[in-house]
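Taking it in order: structure first as structure tokens, then the write-up.
A single protein chain has been omitted from the complex, and every remaining protein chain is retained in its original position.
Right, chain A next:
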Amino acid sequence: MTQSSPPRASGSEAVPAGTETSVPAFAAPASEPAHASEPADAAPPAAAALPSPPAADPRARADRRDDTRAFLTFLALRILAGLGVVLVAVSLGFFLLRLVPGADSVQTLIGANGRALTNEQIAAVRADLGLDHSLIVQYGIYLGKLVTGDLGTSYLQRQPVSLILGPQILSTLQLAGTALGFAWILATVSTLLTAGRRRLIETPGRVVEIIAASLPQFWLGLMLLLVFAIGWHWFPVSGGTGFSGIVLPALTLAIPLAGLIGQLTRESFTEALDQPFVLSARARGLSDLSVRFRHALRHALIPALAFSGQSIGWLLGGTLVVEEIFARPGIGRVIFAAVNSRDLPLVLGVVIVVAVGYVLVSIIVDILYRIIDPRIGVNGA
């Protein structure tokens, strides 16, 4: 072999002046210029003195600037699309509620069912609530106020919707957030411990997840209540302040969700464990737990994260049941009462809150997605 026998084996001079280095340093696929630019950017100025790589620096910097811009564009578009979603939700809610028979019956609206009202009284109330305009005009007025942040006034409670919803939203968000956190912890632990192991360990993990995923919330909530609150007095039966009050309601939501998330993570986790890079990691001397935690888990989180975004609607629906069982304040109870009494501004207020929540969560999920898997370009390619 013709060997140039390098004087010292420090490597850098050992590269044959071959073609490889003359290939533009980072032959990155078009979808991920962001990360390609990072290392090139970090190169010392000496790069220019070297014969081969076409001075990547200025281009890399431009690439990175492009990327920041691309990310901001992506974010702006995402937010714009989110506003569109909210608008569609509000409009659908508005017209659907109006089309329900009896929706503008004043008796229903002001909770005066069965009482006889004079025509003058009815007309006065209608004018007061703005129902004397045509539907389209009412819609326009509502949107106009909405833009200024005014959610309107509840027909029934004669209070601004924002004042009614404010405290309730916080409570519901706490519940949903805690539930999601619990679900992730449960699913992750179950996956880390049991996925891709001997059948004796894997099967029970799998079975538990399937059972958890299929538990009905109302039943689960009652059972948790019976065992942990009434039986063992570990947690308060209802209400309760601070963390102890939220544990059981959150678990009621979290356990079925954990089952669903767990099934997803388990599948992608097992798939990741079969990949050659896991063999490489083991061959570097990593322990089984390190391999699972540092390598496989990250790959497993990607589908679960997408699902979590989707599950927000499910979670908010679930809070309705759970708030009832545990007698917690929250928008679940408000929406129930509001729909029953056709309290349009209040219902729409809840719709807006849920839609905004949904949009926010999906934007956050999109951003997290790009952090966990940097291969996803800003264009989502």
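What we mean here is this: a residue touches a chain if its C-beta (ideal position, glycine included) is under 8 Å from a C-beta of that chain, and two chains touch if they have at least 3 such contacts; residues count from 1.
In this section, contacts and distances are computed from a predicted model.
The complex includes a chain that is not drawn, and of the options "ABC transporter ATP-binding protein", "CheY chemotaxis protein or a CheY-like REC (Receiver) domain", "Formate dehydrogenase" or "Multidrug resistance protein MdtN" the UniProt name matching it is "ABC transporter ATP-binding protein". Only one of the listed residues, A:R266, A:H299 or A:R333, touches the absent chain: A:H299. Although one chain is not drawn, its touching partners on chain A can still be listed: residues 1, 3, 5-6, 9-12, 14-16, 18-21, 23, 25-30, 32, 35-36, 38-40, 42-44, 46-47, 50, 275-277, 279-287, 290, 294-295, 298-299, 372-375.
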